[in-house]
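Below you'll find the structure I mean.
What you see is the complex with one protein chain gone and the rest in place.
This part shows chain A:
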Amino acid sequence: MATVSIRSVRKAFGSTEVLHGVDVEVQDGEFVILVGPSGCGKSTLLRMIAGLENITRGEIAIGGRVVNNVAPKERDIAMVFQNYALYPHMTVRDNMAFSLKLAKAPPAVISDKVGRAADILGLTPYLDRYPRQLSGGQRQRVAMGRAIVRDPQVFLFDEPLSNLDAKLRVQMRAEIKDLHQRLKTTTVYVTHDQIEAMTMADKIVVMHAGNVEQIGAPLELYDRPANLFVAGFIGSPAMNFFKGRVESGAFRFDGAQLPLPRAAPGVNGASVIYGVRPEHWQLSADGIDAVVHVLEPTGSETQVMARIADTPVVCAFRERITAQPGESIRIAPDPALVHLFDEKTGVRLN
């Protein structure tokens, strides 16, 4: 187990820079998730930690040792690839034993470790099969088994669940989390799925176009997104945004007005973006009018797509909604849970 420090790391492929100075501190035993839209450089960063890409600028340290010029095999890490990269010509047992054999571990130790990993992952009946004879979920487990037999300092995962169907993904999500709680190995996990990030991480690093947008605990990012990008990226359905101005103690747009959060000093007269999460709307007699377009009852809650003036909004209510499409409802945000962002820079104001 070890810490991972990423300090002002930059990466360029030829003349195009794809990471523009990334700083991340991963504590010992922490489960950190790198999340961001496709192409933002998550895999590249992970591969730099693994030693598969060299580091253009800055440094990466694992367990306090700078590893910029250390070969992958000497970094004491294990990586699970998106397509698992199981060796097709080896049985499950040999796949898991490969690294130990290379390290010249005694056969008794190898079979003991492989047996234990197979036990943890429920792979014991499949040890003598070839990867092509396994289901997607089982292959995924073999890939993890290959990582855990080595007992490395750091686990690296690159979108390990993206090839699985939705149900299996939820199950494997729980298994990986459970595994982490058992082994307490420092983990860096890449995904573009923010639900995966929210449910599994101790700490989330939100990346966008080669920059880190925000680092924090899942609920921290949910409660206080540092900027527009994070606000829009974290949370499902996504946050509603309104473009307008702050005037005489209220937010005005399109001739409507919404209450300001309490802690928003010095924004009077400014052009701002006002954000409300769908689940933070309430039905309220002194709210503003919203015309209902589509109702999506899921049982536990009802999602309503509506319009306030010309701006589309999504609301999620715990109550049952009786309004029909075309009718209007009166809704109001909870002022304590409203987010204000600078219109130009996108930075959080309250």
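By our rule, contacts are C-beta pairs under 8 Å (C-beta built on N, C-alpha and C of every residue); 3 or more make two chains touch, one makes a residue touch a chain; residues count from 1.
The rule is short, and it goes like this: contacts and distances are computed from a predicted model.
The complex includes a chain that is not drawn, and of the options "Alkanesulfonate monooxygenase", "Carbohydrate ABC transporter permease", "Tryptophan synthase beta chain" or "Fe-S cluster assembly ATPase SufC" the UniProt name matching it is "Carbohydrate ABC transporter permease".
The hidden chain makes contact, of the residues A:G21, A:P37, A:G58 or A:P72, with A:P72.
Which of A:P131, A:G145, A:P160 or A:G216 touches the hidden chain is settled by the complete complex: it is A:P131.
Annotation: of A:A103, A:A217, A:A309 or A:A336, A:A103 touches the absent chain (contact as defined above). Interface residues of chain A facing the missing partner chain: 50-52, 71-73, 77-79, 81, 83-89, 98-99, 102-103, 131-132, 146, 150.
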